[in-house]
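Below: one structure in structure tokens.
What you see is the complex with one protein chain gone and the rest in place.
Lettered A, B and C in written order, each chain numbered from 1.
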Amino acid sequence: MAQAAIELIGINKSFGAVRANRDINLEIVRGTIHGIVGENGAGKSTLMSILYGFYQADSGEIRVGGQPASIKSPNDAIALGIGMVHQHFMLVDNFTVLENVILGAESDALLKKSIAKARSELERLEREYGLEVDPDAIIEELPVGLQQRVEILKALYRGAEILILDEPTGVLTPAEADHLFRILKQLKEQGKTIVLITHKLREIMAITDTVSVMRQGTMVATRETRKTTVEELAELMVGRRVLLRVEKGEAEAGGVKLAVKNLTVKDSRGVTMVDDISFDVRAGEIVGIAGVAGNGQSEMLEAISGIRRAVSGSVMLDGKPIDLTGAADPGELRDRGLAHVPEDRHHVGLVLAFEENENSILGYHDDPRYLWGPFLNIDAIRDDARDKITKYDIRPADCRLKTANFSGGNQQKIVLAREMEQDPGVLIVGQPTRGVDVGAIEFIHKRLIAMRDQGKAVLVVSVELDEIRSLSDRILVMFAGRIVGERGPEATEGELGLLMAGVEHREAAE
Amino acid sequence: ADIQPALLYDLGGKFDKSFNEASYNGAEKFKAETGIAYVEFEVSNATQREQALRRFAEDGRNPIAMAGFSWADALEKIAVEFPETKFAIIDMVVDKPNVRSVVYKEQEGSYLVGVMAAMASKTKKVGFIGGMDIPLIRRFGCGYVGGAKAAGATDVIQNMTGDTPAAWNDPAKGGEIAKTQIDQGADVIYAAAGGTGVGVLQAAADAGKLGIGVDSNQNGLQPGKVLTSMVKRVDVAVYNTFMDAKNDKFTGGINDLGLKEGGVDYAMDDNNKALVDDAMKAAVEKAKADIIAGTVKVHDYMSDNSCPY
Amino acid sequence: MSTPYAKLPAWADYGLIPVINLLVAFVVAGFVVLLVGENPFRAAAVLVEGAFGRGQGIAFTLFYATTFIFSGLSVAVAAHCGLFNIGGEGQGYIAGLGIGIVCLAFDSVLPWWLTFPIAIIAAAAMGALWALIPAYLQAKRGSHIVITTIMFNFIAASVMVRALVGYLKPPASMAPQTRTFLEGAQLPKLNWVIELFGAKIRSAPFNISFLLALAMAFLVWVLIWRTRLGYEMRTYGHSSKAARYAGISETRIIIIAMMISGALAGMMALNPTMGDQHNVALEFVSGAGFVGIAVALMGRLHPVGIVLAAILFGMLYQGGAELAFEMPAISRDMIVIIQGLVILFAGALEHMFRPYVQALFASLSPRSVGMEAVKGKGA
Partner (left out) sequence: MDLFNAVIQVLDSTIRLSVPLLLACLAGLYSERAGIFDIGLEGKMLVGAFAGAAAASVFHSAYLGLGMAILISVAFALVHGFASITHRGNQIVSGVAINFIAAGSTIMLGQAWFQQGGRTPALSSDERFGAIIWPGADALRSVPILGPIYSELISGHSVLVYVAFLAVPFTWWVLFRTRFGLRMRAVGENPAAVDTAGISVAWLRYRALICTGVLTGIAGAYLSMVQNGGFVKDMTAGKGYIALAALIFAKWKPVNAMFACLLFGFLDALSIRLQGTPLPLIGKVPVQLMQALPYILTVILLAGFIGKAIPPRAGGVPYVKER
């Protein structure tokens, strides 16, 4: 009987009236990888934050290595060898990697020494686990994948024996994810214990030894991974059967709806992120853009939707060209029937401080349907919002609730509902299911297919290869700002992976 | 029965190192001598003027003295509403039978200290520093320039401290302006700037130069470093108002107080004895006599918003 | 602005807690009163009685409140668009110029009800203009609105001195102010309204600009929560990225918001000039613009809250004056301290007692505490 690294006994935690955790019991065996799955808002992050001392449990006991431990602050947790990689990275964006790593763990009152020490320490960790990252890079200039690596380094630097990762792969590409898993396995071999929160059952099956399922704040089950199946877990999570792979009929693609021509985009630092790309999306098809994060997809989306000014290029909407280099404004593109679900729902797609119904008109607030001369037609807006809530099964079904209080999955549905219900000719979607649970994923994918079948042109950008492959009728692979290949949905993960890694591209160059 | 005198201060507040403070001193003197208490009020915005006046009048306060020209509008009204009450206003004329308007010829007093400044100056350059830039202060400046030029000053450097009420309470800036004027060659500086003046006198003293005080006798602020002060006897006006009322000698009408009436003057005491030699004394006394006699007319800036000197 | 704690029933949130805070503020102020050897209870009585006791007091309280409503609204409108307009003082001051010119020009020819609208426009226009430049610089050049508005306060002061002393002042008059306006530019008083309730008012400056203020409060509410423009302002105020996504022009929204804010600050000048003094004098704003910041934030940027906060400050001004009359030992400066304490406890420390109140409510009935239990369900 291997002994427990951690035991949680009868943990309760409420935020106001929200009971995020109810009588949670959980045992995590030393030297194993323990997965935790659950819907958005099930209470996973909360539970782990309690274990990490970030929140205090209202009641319950925590044992570390068999000894009752009182974890009042992250300090105590760190002292007990618990490290955590948070879902929303806890990094200071304008600090360097090194500064972030030593923050709070400085070896000396003066930075010089601490930095020097950290530098050599990082080199060691880099050698042991292959966690390369430029120690002097500024965080906000690193792709999320690397940012997360910094979070892991932070934990290891503090000598974590027990490592908690909250949705680590939510932001990673398959390649990055695989790399992460290799690292985790390595850590496990070193005798470290790992707790892995994720929405992706595939990952659970891939690397965990044990898996626990949470629903609405309670711990509904714990299974040995090899003794369970994806279907079972999904059902445990959502409380009903879910089909995990959307089945869709053949696309009967019509004429070109969206044509991107010679698009070139530079980022704020003047680096060329999108390098003269052109492609079409036809009516009734879903075109998926695959690629490792940071290869220009975000910039491309922003340019096409008019948020970011392009250096050169234009889009044809229904044959009408729109120059993207000028002050192309998102409103105009919207009027031309282009709807956009942005990658970052928290800061771009939604105003978290708004009521749900207010967000349900964001971008369409100048649509006469919602107006009354210069005035907002509140009743129309709320009725409309309620319709969407029922139609998209957004929970809680309260259009007056502050948007921040919806889970990510539901927040995502709010955005989708808004964009799809405008019945646009063209829909472009960035990371449709990032941080969203299986139940919601299923729903969202169905919706996207439905749009396609209504003869809309749909452009999906995602770092989830699975998603791309299951949704797309055509797959374009982006690498280093260029489109390096086009494949059909039948393309294997392997060949796409190579394209995404830019292999073929290089060969072509030779 | 004893009278129930009341005193009203202007926005600058009781302790403005200027006429408010002077009127306060006058009232205190009266209180000390007669043992009759008085009530007082500092307005903190224009609206309170009429309110305060009426309030005191209704409470049967009598006489009611107030410092500052801004009281005029309110008094115009109240004086009519309360014909029995005796009022006194400083620095402005309100033509009502029951109002005693006390105005000063600041230009005359300033002229005298100008003369002294010019004579005490080795560089023949002297300075003037005003507080907030309002006509009243320019009247001080103009008289001063007149006196200084008349006594052979080649140049009078003039500065105003600012355009907000903060200009009355910025000794730091006042001191800096003084230093600048000293750099420009001034060695005697006259400050008509309320609390800011404190900084001017300080800076002059620190630099071993001479300052000139204003309103009340400020020779003592920097003993031996303040050449003299242009005293404007607001304290006396308040004191007399109360006294006359007490002895039923109160009379309405305009008191236009210049050198002749002793309303303005230059201050001599132990603090500045050593600084004023006989020649100076003689010259000042002569100028004073001339002005009183009317042979010298000191221009009043506010009569035409300009200064001929 | 969402409070950092779970919600309470509205009446407790907007009624009970502020009252508790106020009481504490007065208790602390009471100690200061004690310090100067006066009876704090009597002081409190005098203050409240002086502000609300007699019709006279009420009239003055509302008169002051009028100005603060305008300045508070001004700050709030900008704040909803994520802008901190600290320049209300200058915008209000410079508006005096417009008012002065209009009144001097028309008071002899037009009746007040014609002069007033013109003056309103002039005041609003001048205020808006004074806010326009900082707004433009913020939008186009990224010059921080806080600096520019502070600077424009000082510049306004110089302009006004120049204008009043140089041009508007009647020659050979001592005071740096315009001549007294004639009937045609004097706003009718509202005292009779209070007298309807049997109160007797000898004389008080309470005038119809109060109604204008209330109207503006309502319009601001409509603007912020019921118009497309307000929606765009709030969107930008919360997240400039989201605004860009929604196709809202940054330049346009900043400039419009600031001009509205400036216009409101400008209207603040009507009350003291046409409503009370019947002239435009140096420094007639006397700090009301800055008080507006406290008023707006204590009113939680909501017009209703602002009106209430403005009345609170009106009470402190009027009651404070009474206090100074009644209690010789209590000086003008004491009252400033008391105002400070109220701002501190009723404003900055508004959350101090919230947890206890919540605990109390929770113990009474768990249901009553805030966010419905439904939320927690996931997608």
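We take it that a residue touches a chain if its C-beta (ideal position, glycine included) is under 8 Å from a C-beta of that chain, and two chains touch if they have at least 3 such contacts.
Just so we're clear, the structure is a prediction, and the values are computed from it rather than from any experiment.
> Over the full complex, note down every shown chain the hidden chain is touching.
The omitted chain makes contact with A, B, C across the full complex.
> May I ask which residue of C:114, C:304, C:349 or C:364 touches the chain that does not appear here?
C:349
> Check the options B:157, B:268 or B:296 and report the residue that touches the missing chain.
B:157
> Just one of A:19, A:34 or A:86 touches the chain that is missing; which is it?
Only one of A:19, A:34 or A:86 touches the chain omitted from view, namely A:86.
> Can you tell me which of C:9, C:184 or C:340 touches the chain that was removed from the display?
C:340
> For chain B, which residues touch the unseen chain?
13-17, 21, 24, 133, 157-160, 162-164, 166-167, 169-173, 175-177, 179-180, 183-184, 195, 198-199, 202, 206, 221-222
> For review purposes, identify every residue of chain C that touches the missing chain, sorted by number.
So the residues of chain C touching the unseen chain are 2, 4, 36, 84, 133, 137, 141-144, 146-148, 150-152, 154-155, 158-159, 161-162, 166, 290, 293-294, 297-298, 331, 333-341, 343-344, 347-352.
> What does the interface between chain A and the hidden chain look like in terms of residue numbers?
So the residues of chain A touching the unseen chain are 15, 52-55, 73-75, 77-78, 84, 86, 90-95, 99-100, 102-106, 108-112, 114, 154, 404.
Please note the rule applied: only the chains that are shown with their structure count from here on.
> Measuring from the mean of all protein Cα atoms shown, which chain centre lies nearest?
C
> Among the chains in this structure, which pair is joined by the largest number of C-beta pairs in contact?
Result of the pairwise contact count: A-C comes out on top.
> Quick one: report the Å distance separating chain A from chain C, using the average Cα coordinate of each chain.
45
> With chain centres taken as the means of their Cα atoms, state the distance from chain B to chain C in Å.
36
> Could you tell me which residues belong to chain C and also touch two or more other chains?
Counting only residues that touch two or more other chains, chain C contributes none.
> Enumerate the residues of chain B that touch no fewer than two other chains.
In chain B, no residue touches two or more other chains.
> Can you list the residues on chain B that touch chain C in the complex?
Spelled out, the residues of chain B in touch with chain C are 11, 13-14, 39-42, 44-48, 50-52, 54-55, 58, 69-70, 72-73, 91-92, 132-136, 162-165, 302-305.
> Using the touch definition from the top, list the residues of chain A that touch chain C in their complex.
Touching chain C: residues 15-20, 38-42, 216-217, 305-307, 329-332, 334, 340, 342, 344, 347-354, 358, 362-363, 365-366, 371, 374-376, 378, 394-396, 398, 401-402, 405-410, 412-413, 436-437, 439-440, 443 of chain A.
> Spell out the part of chain C that touches chain B in their complex, as residue ranges.
60, 63-64, 154, 157-158, 160-161, 165, 169, 171-172, 174-176, 180, 202-205, 272, 276-279, 281-284, 286, 317, 321, 324-325, 328, 331-332, 335
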